[in-house]
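Provided herewith is a single structure, encoded as structure tokens, for subsequent inquiry.
All protein chains of the complex are present and in place, except for one that has been dropped.
And now, chain A:
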Amino acid sequence: MPISITFRYRGTIVGKYIIRRLLQIIPVLFIISFIVFCLVYVAGDPVALMLPEDASQEDILQLRESLGLNEPFYIQYFNYMVGLIQLDFGESFRYNTSALPIVLERLQATIELAVAAMIVAIIIAIPLGIWSATKKNSAIDVVATGGAVIWKAMPNFWLGIMLILIFSVMLGWFPVSGRGTWSHLILPAITLGTGIAAEMTRFIRSSMLEIMNQDYVRTARSKGLKEFFVIHKHAFRNALIPVVTITALQTSTVVGGTLITESVFSWPGLGQLLIQAVNTRDMAIVQASVFIIAFIVIAMNLLADILYKLLDPRITFR
């Protein structure tokens, strides 16, 4: 990154702020890792699933011993933490390799989907939200607002299946599932993206409605500025601030939506991996995935915070 630690923005050192916030993440990650460990501990013994059905009692005991599962709770936790600090979540018995690289590889696919969905959401929500706010109670507003409510109520998996039925099965325009080309990406991105757009449109609309009544919008008009610039320069920039915050705080919802969308479209992402891992009790993968997801949610909150401060000069990096 070309941005140095001493990068200054409006007179404050942004790099220092970011580093301090990153350091604050560490205790949170510890707590999360403890919770994840407890969940796995309570979930019980994976050994039965790891061995063939006709394995002897001897074999089972031996495997338990070698996995350290006979140790008391605190020793197991200690071993787990020692691994974690080295970013070692243990070996996946299904893939027979270290868990983290597998998770990170799947993460790429998930990020690809999430970014595409965000682009879809932004392309739809910004114009629609602005439009319905500035033409309040017009036909466009009624359709957009009503549509957003309906769309939001529509479950991701149902929308995904409908899109597959229409555009893949009936029309044959897009592949039914999988990842690889652009055309693989389109339906899952629309499924996930329109869901996000529905929520975002409503935020942008209500934020814009509030901002359009502000005194500085009237000032902009009193200068003789064209309405297009009044709306897009003076009002929208202000309306964006709460929208950015709310959107980033919604990351966990988006992650949830991604998991569902991935399984509908057999998208080889983190969600699919996690669901499989839970079903097969591949605990190394479960732990690594949950940990990474938690990290992403926290990182997005941090990003929201930074964006918020960059967008609003009244807030300083302190």
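Structure notes:
Keep this in mind: a contact is a pair of C-beta atoms (placed from the backbone, for glycine too) under 8 Å apart; a residue touches a chain by one contact, two chains touch by 3 or more; residues count from 1.
Everything that follows uses one rule, which is that contacts and distances are computed from a predicted model.
When the unshown chain is looked up in UniProt, the name that turns up among "Protein-arginine kinase", "NADH-quinone oxidoreductase subunit F", "Fumarate hydratase" or "ABC transporter ATP-binding protein" is "ABC transporter ATP-binding protein". For the chain missing from the display, the contacting residue among A:E71, A:D88 or A:D312 is A:D312, taking the whole complex into account. Across A:M81, A:L209, A:L225 or A:V278, the residue that sits in touch with the chain not pictured is A:L225. Residue-level contact of chain A with the missing chain is found at 214-216, 218-227, 234, 237-238, 311-314.
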